[in-house]
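What follows is chain A.
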Amino acid sequence: MLWLRSWRETRTRFWLCGVALGGNCAGLVFYYNLFCRKRGLLGGARLNYYPEYIRGEIFGSSAVQSFFVLLVVLLGTGGLLHERAIRTAGFTLALPVPRWRLFVPQIGVGLLQTAVLALIPVLVIVALSPSVGLAYPLAHATSFALAWSVCGSAGFALAFLSSAIFEGEYVAPVVSVIVIAAVSYVSDIEALKGMSLDIQAIMSNSGRIAVSPWGKLSVIAAAALLMFWIATGCLYRRDF
Partner candidate 1 sequence: MLCSLYTITGTVMLFRINHSAGQPIYLQLMQQIRHAIETGVLRHGDLLPGIRTLAEELGVSHNTVAKAYSELEHAGALELRHGSGAYVTAKRPTRSRTEKMRMAQDRISSLVAALQSEGFSEEEIRRLFEAHLLHPTASKEMV
Partner candidate 2 sequence: MSDEGVIETVELTKRFGRETAVAALNLTVKAHQITGFLGRNGAGKSTTIKMLLGMTRPTTGSATVLGYRIDNERDSCSIRRHVAYVAEDKPLYGYMTVAELIRFTRSFYEDWRRDAEQRLLLQYNLPLDRKVKALSKGMRTKLALLLALARRPRLLILDEPSEGLDPVSIEELLQSMVVAASEGTTVFFSSHQIAEVERIADRVCIVDRGRVVTDVALDRLRENYRRITAGFPVAAPTGVLPVLGVEQMRVSGRQITVLASQGADQIAEHLRSLGAVSIDVEPATLREVFLETVQGAAGAVA
């Protein structure tokens, strides 16, 4: 029942995010013909350039990446502090379940939704490419999906953590966005480029190598787990 509730509370957001992201990607796929015409790409050149286009416009595009991360942050808000703000915490906390069992469905549903969202660009591209007479290699697509899922989960974990710390309906997502922008800015500084802070690069480059950067992804996954652990600790100890 609690899982259904978490789904219920996020499903509208989820559908909207899915449609927005899917529509964005579909639009970019269909735009390819116009793009080629503008650059005078025909025949073989047109076919060969397609993966690069996709990588540039979707998987590697900071615009689409940011959009995806923002959507994930949107999914990650909510939780007990949010409930306190909208005054339903008293009901949820009176249920005869241990407090940790209230978090698990929220995290579980959120991670599943993040994974599905990460798959949407892949599915859209693979499904729609034939309609513009092109094909996109599935192997590339899935490694992108994996990288995006992991990075997305980290974004979700961040949103979940800030919802566990900051009260009020709107503070938490704003803080999450600021932190993500800060990380992105910091990772662009030359001096720190060596460290695996560049989430953007990870999200962009996977497909090119066609081999997932497992090391870096593990670090990000660990960071996500750490954030979940801190968040649940905070919520567990809090007075409502």
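Per the selection procedure, all candidates are chains of the complex that A comes from, given by their letters.
Operating definition for what follows: a contact is a pair of C-beta atoms (placed from the backbone, for glycine too) under 8 Å apart; a residue touches a chain by one contact, two chains touch by 3 or more; residues count from 1.
Not measured: the values here are computed from a predicted model.
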Interface partner of chain A in the complex, by touch - 1 or 2: 2
In the complex, chain A residues that touch candidate 2: 1, 5, 8-9, 86-91, 93-99, 237, 239-240
